[in-house]
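Everything on this sheet refers to the single structure shown next.
Missing here is one protein chain; the remaining ones are kept as they sit in the complex.
As written, the chain order gives the labels A and B, with residue 1 at the start of each chain.
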Amino acid sequence: MSTSTLAVDTPVVEVRDLSVAYGQHQAVNGVSFAVPAGRVVAVVGESGSGKTTTVSALLGLLPAAGRVVAGSVHVGGRDLTHVSERERRAVRGRVVGYVPQDPTVGLNPTLRVGEQVAEAVRRRGVPRRSVPAEVLEALAAAGIDDPAQRARQHPHQLSGGLRQRVLIATALAAHPQLVIADEPTSALDTTVAQKILDHLEGLVRTSGTGLLIITHDLRVATDRADEVLVMSAGRIVERGRPVDVLGSPQHPYTQRLVADAPGGGSRSVTLVAPAAAVSAEAAEAAQADDVVLRLEGVTKDFVVPRGAAQRTLRALDDVSLSVRRGTTLALVGESGSGKTTALRVAMRLEEPTSGRVVFDGEDITRRGWRELRPLRRRFQLVHQNPFAALDPRWDVRDLVTEPLHSFGIGTSAERARAAERLLDAVHLPAAFADRRPAELSGGQRQRVAIARALALDPELVLLDEPVSALDVTVQAQVLDLLVELQRERGLSYLLISHDLAVVADTSHDVAVMSRGRIVESGPTAQVFADPQATTTAELLAAVPGQRAARRAGAPDGQLLAEAAR
Amino acid sequence: MTTLTSPTQTSHTTSTTTAAADATTAAAEPALLPGGRRSRRAQLLRRPGVVVAVLYVLLALGTAAVPGLYTGVDPQQPHPADKLLPPGGQYWFGTDELGRDLFARVVHGSALTVQATLVALAIAVVAGLLVGLVSGFCGGWVDVVLMRGVDVVLAIPTLLLSLTIITALGFGTVNVAIAVGVALVPGFARITRAEVLRVKTLPYIEAARSGGATWTSVLRRHVLPNTWGPVVVLAVLDVGTAILAVSSLSFLGFGAQPPHADWGSLIASGRTYLVTNPWLSLLPGLAVGLLVLSLNHVAKSLEEVAR
Partner (left out) sequence: MTARYVAGRIGQAVVVLWAAYTVTFVVLYLLPSDPVSILVDTAGGAKGAASAAQVAAIKAEYGFDRPVPVQYVTMLGAALTGDLGRSVSLGTPVSTLLEENLPSTLALAVVAIAITVVAGLVLAFVATYVRRPWLRTLLERVPALGVSFPTFFIGLLLLQVFSFNLRLFPATGSQGLSSLALPAVTMAIPAAGMLAQVLVRGLSDTLGEAYVTTAHAKGLHRLVVHGKHALRNAALPALTILGVLVGSAVTASIVAETIFSRAGLGRLTQQAVLAQDIPLVMGIVVVAAAAFVLVNLVVDLIYPLLDPRVVVSRLAVRAA
């Protein structure tokens, strides 16, 4: 493998034929790349592809079990693989700055923000007196308003976005020659992540620092990098300019990544476009007036205890929406916009403060659990997190047939046969019936959760961020499954998502929420092509992968509207 | 050194490739954790320390069930010619001031101590589980009342609470068992409640409820089985605590009354001869210490494997 073709300047970091092993297991295999000063390089790969191990090697922080088997890591001219811990430490912070993955856990909760930045400032040997001023400067440079006040605060008093900025300030405070950003966006809302990445990129480009972005999201990588490296199973399988990687991926793995990126590529949209996705019969039934679920003017207040005085927080404010039979209504918005509350009210897991919930013409707003129970058979829920939604002690057979058991349907032999049918419907082999959740992957678990929701043959399924916890390629498979099930069974979906790309692929209608209100709604293609509300426009602009499209001359949302059409 | 990559994450790599090669069927997706509970047990038994500990615990439990299997000697029988003999061939642990066989006395003393411990633990687990389940599951004022009660009992140091109960009930092995058991109830009540509260909010409970399951079936089929784990670990850990409490109380003179002797009272009566015949106290003490050490080791390994 050759070194980077883009290396024009002297590289800050040069990795040559690096191989790292944990015992027998080879985590990184002959990886070579370089990051020149002032350039942005992105490494794309799924969890377990070896990208995080590569970063550990760059920082000289390989876990005790990890061993560099071959190759070298040159940082600032020194080979880190054969030096003492002392010399490795000299490199950390000073030469290579690190922005960790999750800002909510990346800062020490018991130390003030200022002190944590100061630790990095002091690494430069700044005189004691000028440390506080330099800390404020670093915080301000990372785009933090009122740095003097923030410096005195503790991490828990800051939002996720602010904490990420503090971490960026920390990484840059020691004036490193290279910054490594490890999955810089995965823990944040897309709009926040977008702003922060813009900022980081700006800082890096103006100061001549190199930037290495580690991500599982091809769209994030292609948006910002000068060079994209695709990693799989410890090897770099493809490298090149973003335009080339996106436009003509060579390696099958990259091709799949490009194809699977929701809304971003060549994924077969005919499968999901309303006319084709829904069978003729269901499409006919999908009249505007045939509504399965309707929320009418639903308002939900939460009481927030604040010392003696109680404060109410309005989570939902006069929300009305309707799900047409056989179609998908997507409810989108930032976290905290109230979309999950809306779903929980629709599911009657949460009592609305006012307004009505109407299921198939029946007002179920004031029904108790017992009176609602017969109707429960007709609408089911799929949770966001497939890891917690399955009882770890049960096997798959019992899991998928639990609703049948609850309603006393069938003998145990009949239920076992039902389990087989359900597994088949979600494309899991019958042999999986004996497995427990711990023995399944994330995607498989979500399939089991979907199978359970289908056990009672419902008409409506409420999907709460059904793929957000999954890897990109697995996301695509699960979404395909959902679309297929809808077509076969004429299901109606209420889909909650923050990812507009997911929505574009699957939904007939979309409702955009902001601060508890629905700010815009309509057919997906129409809303995405011509967004009226600012929230919609912002959400659309924040979808990664747009900048590559923009370079090609397409306006925001165009690609998504395309996909939804 | 810190770990950026966890070993599980990396061991995942090979299987991801398989998935990449054949992504059309969901079955090709990798499982995150190979093996379930069966492999856990195998994992435990592969540790030599655990095996030794388990064997010693079984040995001690055996003395409680059938002390006659270990020694045919009557622990009460004095041998006037063989007073205060050091450990040796005929008397493995030596003899006491009346010439009684110390090994036989330790074996039979173990029976008393282990039985008292088991009674204490039974009281603690049953009462604690009941209080914790009701408290966590019902919530509201029931929870408040029960948990304030538990807090109050916790405000009295454990051993002191046991002593108070003994003062009221009088001395003897059974009373010591009751006193220790009652003092352990709050711990079990708390952990059960915490587990119930944790499990209660998990999405699979919500999934079961929206799937039409009744609260009683949720309690029986989901909550109780998933609450067990930590309670069992605490029970194993607390066997050690209970043994220490039981033998401390009898060491202080509140347990088995002469001529019967459990471990604590054996050690106490040997104190008089500590200068000249230290084994009289130290050998029974070693027996207790090793048992508690073994139990703690088993509990700790259980917890490590369960994590």
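Note that a contact is a pair of C-beta atoms (placed from the backbone, for glycine too) under 8 Å apart; a residue touches a chain by one contact, two chains touch by 3 or more.
Note that the structure is a prediction, hence the values are computed from the model and not measured.
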Contact partner of the left-out chain, one of B:Leu55, B:Leu69 or B:Leu293: B:Leu293
Residue of A:Arg123, A:His175, A:His199 or A:Arg515 in touch with the missing chain, whole complex considered: A:Arg123
Touch criterion as defined above, residue of A:Asn108, A:Ser130, A:Ser159 or A:Thr312 at the omitted chain: A:Asn108
From A:Arg16, A:Arg92 or A:His508, residue that would touch the chain that is not displayed: A:Arg92
Interface with the undisplayed chain - residues on subunit A: 59, 61, 64, 85, 89-94, 96-98, 100-102, 105-111, 116, 119-120, 123, 154, 156, 167, 170-171, 174, 305-307
Missing-partner contacts on subunit B, residue numbers: 1-4, 148, 151-153, 155-160, 163-170, 240, 244, 247-248, 251-254, 264, 267-268, 271, 274-275, 278, 281-282, 285-286, 288-290, 292-293, 296-297, 300
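Quick note on the criterion: only the chains that are shown with their structure count from here on.
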Between subunit A and subunit B, centroid-to-centroid distance (C-alpha), Å: 44
Complex interface listing, subunit B residues touching subunit A: 1-5, 7, 9-14, 16-17, 19-20, 23, 25-27, 29-36, 202-204, 206-214, 217, 222, 225-226
Residue ranges of subunit A in contact with subunit B within the complex: 22, 25, 27, 46-50, 52-53, 55-56, 59, 61-66, 232-234, 253, 256, 347, 349, 369, 373, 376-377, 380-381, 383-385, 388-393, 402-403, 405-407, 426-429, 432, 435-436, 438-444, 447, 449, 452, 455-456, 473-474, 477, 481
